[in-house]
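With one protein chain removed, the remaining protein chains of the complex are shown where they sit.
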Amino acid sequence: MSRNSFGEVFRITTWGESHGKAIGVIIDGCPSGLPLQVEEIDHELELRSPGKTPWTSPRKEPDKVEILSGVFEGMTTGTPISLIIWNRDAQSSAYDSLREVLRPGHANYTYLSKYGVFDFRGGGRASGRETACRVAAGAIAKKILAHYNIKLVAYLSQVGNIAAPKTIINNLSIEQLRKHSRQSAIFCPDVPTEKAICQHIESIMQEGDSLGGIVEAIATNLPVGLGEPVYHKLDAMIANAMMSLPASKGFEIGEGFKAATMRGSAHNDSFIFEKGNIKTKTDHAGGVLGGITTGMPLNIRVAFKPPSSINQTQETVDLQGNKLQLELPAKSRHDPCIAIRAVPVVESMLALVLVDVLLMNRMTRL
Amino acid sequence: MSRNSFGEVFRITTWGESHGKAIGVIIDGCPSGLPLQVEEIDHELELRSPGKTPWTSPRKEPDKVEILSGVFEGMTTGTPISLIIWNRDAQSSAYDSLREVLRPGHANYTYLSKYGVFDFRGGGRASGRETACRVAAGAIAKKILAHYNIKLVAYLSQVGNIAAPKTIINNLSIEQLRKHSRQSAIFCPDVPTEKAICQHIESIMQEGDSLGGIVEAIATNLPVGLGEPVYHKLDAMIANAMMSLPASKGFEIGEGFKAATMRGSAHNDSFIFEKGNIKTKTDHAGGVLGGITTGMPLNIRVAFKPPSSINQTQETVDLQGNKLQLELPAKSRHDPCIAIRAVPVVESMLALVLVDVLLMNRMTRL
Amino acid sequence: MSRNSFGEVFRITTWGESHGKAIGVIIDGCPSGLPLQVEEIDHELELRSPGKTPWTSPRKEPDKVEILSGVFEGMTTGTPISLIIWNRDAQSSAYDSLREVLRPGHANYTYLSKYGVFDFRGGGRASGRETACRVAAGAIAKKILAHYNIKLVAYLSQVGNIAAPKTIINNLSIEQLRKHSRQSAIFCPDVPTEKAICQHIESIMQEGDSLGGIVEAIATNLPVGLGEPVYHKLDAMIANAMMSLPASKGFEIGEGFKAATMRGSAHNDSFIFEKGNIKTKTDHAGGVLGGITTGMPLNIRVAFKPPSSINQTQETVDLQGNKLQLELPAKSRHDPCIAIRAVPVVESMLALVLVDVLLMNRMTRL
Partner (left out) sequence: MSRNSFGEVFRITTWGESHGKAIGVIIDGCPSGLPLQVEEIDHELELRSPGKTPWTSPRKEPDKVEILSGVFEGMTTGTPISLIIWNRDAQSSAYDSLREVLRPGHANYTYLSKYGVFDFRGGGRASGRETACRVAAGAIAKKILAHYNIKLVAYLSQVGNIAAPKTIINNLSIEQLRKHSRQSAIFCPDVPTEKAICQHIESIMQEGDSLGGIVEAIATNLPVGLGEPVYHKLDAMIANAMMSLPASKGFEIGEGFKAATMRGSAHNDSFIFEKGNIKTKTDHAGGVLGGITTGMPLNIRVAFKPPSSINQTQETVDLQGNKLQLELPAKSRHDPCIAIRAVPVVESMLALVLVDVLLMNRMTRL
């Protein structure tokens, strides 16, 4: 059983609570011989750091990782890689009064009901902080993908009702998508959309409210054949990964829900032969047939709900059922739109799944 | 590793190809002491049987299951339950000419590329026929859920652009949803919608085309506390289950993608105290917070693409890259809309996940 | 969780009770492209068949396997291989009177206590009959090992106090060991020992008693590097495999318990360089250092207890605690020394572990 582990052969196990001493991740199954510097992980971690822009939570943590094992003289050894990130800026006292108050949209009710004990400080284990560990592990996965020349990028495509136009996005190469989204404070590859979203967030913040959003990700240059039917199909594993993220509520691959409204004659991707390779003319399938990569670009979308922590008075009860007016302490800090900071996390989870199927595929043939 | 297994503690392993001798499933981890008759499984299997209506594939298989182990004197024993379904109506020769023709939307290209060998007859392992095994195992899972008084139902909510109105669906109790959808030849709980869909399918069939659709499922009376964060959250496991189904392209829980367009103040479900129980006033979350059941109704949606097998000439290539005009043999049989027959499969997969987390939850507390 | 599954990447799942309709095994993770004929499996199954000699149980089952999936046109496809063996010669009525009698040395007490329900006929799931499935799966594993030119053999080395002399065994090549043990009705590679053992068994049978024994196994030509520290070391996995066999009570690798009496200076194997390869002068370690193969011969020993079913009156109680004199029905059939028929099972389990680590090792390096 693997409650806090993810991946079959490139396997991560994360631990730690938001306001505990530290959080961390073990990567078991990283191949030996990969050059690895701590700065490469820190670099990725910085992407999901809060406190960088007005549009994300002001909690400021440097989030420097320490490599405790599995790397020797700058090279992975094949033994478990233990990464630790110390919690430095945890202001636990801000939450003291909320110990047994059931916060709408939060997991404290379900954790308390399930376990009887809950480290409620800052969301404890249910906090988005856990995703820093996924990004740290994802940094290693991305290095492996780069070694095999596989490219991937995640970006913000929509916040509230403001979406980057498909016509613009579809005309960008993966390199452009990566460059533009990394240049954006909110990972949005289209500048006009970015501006509109930022303005929208600012106005919503003044109302003390929050916003949902959509993250898209693309991977190209994938070999044909990745994914393990019928229960570890690539799309099933990615869906698993994405829906394990805090606040995610929906997942699509290829045409996604739109496929439900299409006819077979329109949805089917014709096979063609181009420059010695079999390809498909279109890619409605999103890069996967029967749960196995076709070699065409993989593309997915993940929907995130608006953050539950808002600066508005909310009606609720405590664990004993007493009615309450919940007002979060002025000191408490939260994101107005978690989809923004989810971008590097989605990218990391995708990388983790891809490395996993890449290694699993080595066992396919005699 | 568990390529062909699903579930952590209530674990199924399926095997078999569409046109092989038989297909089957092992259920390992079924608690002892459950009364079980073969007819109860056959009854569920019948729901997904083809050939019953003009709107599904005319392949006719009685799909009678045989219980080979794990049941003694009508009672489960705690040892593996082996179920087998013999393939009787497989017309393999119909596909002989298609051995190396890459069929648009089909998995024969990816299987051939991955494994080098492919039992292409009738889709082989990639065929939807494998889902009969999921339904057979699901029948046992449903009996366990019923024992604990948990209710669930899946139904067809949309085909193409014809959707059952939310206002109607939301006013039906789970018992009504079950009754109405089981009375419908296409599992659609609303009669006018059902009629419109059937007409639409008929007209599309005359064009030799196919249609996508959406299946919804609901479970009620769930105890609070099911689901294992952070990588086996209930929603992550359900997403995994649903995206492992052939032809599924999207998954939502609660508000799903709509949540991306909502504000926190609107999406947050207020906690209330009612008849001695903690509930939420609304259920935008879909019954899950932090990956753990809240006790509110669980609701999910799964999008299915239109079937790839259509009675139209399609352009494609063979494995060597030679251009071809693909025309399926007149004898070949396929569903105009797989979402219909996916209904009992979605219900079964949901049942399998729920039993799994129900058993896992027994280990939570000292 | 994997109660009835064994192996990480070459994974078997067995099912079936001794006197049920059938027994069987799913092999998930067999690489594609392996030529496989049903006769090859039947051939291995015949080795553990009862009823061939006076020294084993007279139950007569042809034990013909049927391949139900995973093989297409004589070649493995990479999908699950389902093997079934029908139970033909089950004389269940012979055991009817023993339903709740606690048979000394038998598992009916523990199964009844654990599960509340027990298919007691012929030992049910606890019967040695389950090992036929291991041998069937092992036949495929052996073909894979042969493909990589790895050799292995198991043989009977001791029954009661009669043991094949080490000096003789150690002078035989693995080919000779295989040839001589396969020529022996009891898998004993030394003819004088074989004769002494057979005589001993005959005399003990006349007393209605049974005998324990020791099975040894050797594998050669193993590549250096197989085994996954620190919890899936090769020796740990083999020990797991062997101790999961019915009636096994002890496991040794290399010097085994004798190592406890040795000094480091005597036990250490010096490294040498021979014909371009690194080897060790001696092989006290038994082919493994730190849980990883050294390339030297792997050698193990497994101790089996005397069968519990004896033709003598035994004192016992029933499930209600009532005292009883247990006398097995005259019709009941049992082995006087299970170590004999365990020989092909030990060989099969070793093959299964070796294929597993062979495939796992493919993921070690970048």
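Miscellaneous remarks
Here the chain labels run A, B and C in written order, and each chain numbers its own residues starting at 1.
Operating definition for what follows: a residue touches a chain if its C-beta (ideal position, glycine included) is under 8 Å from a C-beta of that chain, and two chains touch if they have at least 3 such contacts.
Because the structure is predicted, anything quoted here is derived from the model rather than measured.
Of the candidate positions A:Gly78, A:Pro104 or A:Gly254, contact with the hidden chain is made by A:Gly78.
The chain not shown here is touched by just one of C:Lys64, C:Arg182, C:Lys195 or C:His232, and that residue is C:His232.
As for the chain not pictured, it touches chain A at residues 1-5, 8-9, 11, 13-17, 20-24, 26, 28-29, 32-33, 66, 68-70, 72-73, 75-82, 84, 114-119, 124-125. Although one chain is not displayed, its contacts with chain B can still be listed: residues 1, 9, 29, 31-34, 76, 78-79, 144, 147, 229, 359, 362-366.
Contact between chain C and the unshown chain involves residues 1-6, 8-9, 14, 102, 104-107, 109-111, 113-116, 125-126, 130, 158-161, 204, 209-214, 224-225, 227-233, 235-244, 246, 248-257, 259-273, 276, 278, 280, 284-286, 288-294, 303-310, 312, 314-317, 319, 321-323, 339, 360-361, 364-365.
We adopt the following convention: only the chains that are shown with their structure count from here on.
Here B is the chain whose Cα centre lies closest to the centre of all protein Cα atoms. Interface chain A/chain B: over half of the residue numbers present appear on both copies, so the contact uses mostly the same residues. Distance between chain centres (mean CA atoms), chain A to chain C: 46 Å. Each chain gets one centre point, the mean of its Cα atoms, and the points for chain B and chain C are 40 Å apart.
In this assembly, the C-alpha centroid of chain A lies 26 Å from the C-alpha centroid of chain B. The set of chain C residues that touch two or more partner chains comprises 1, 9, 29, 32-33, 76, 78-79.
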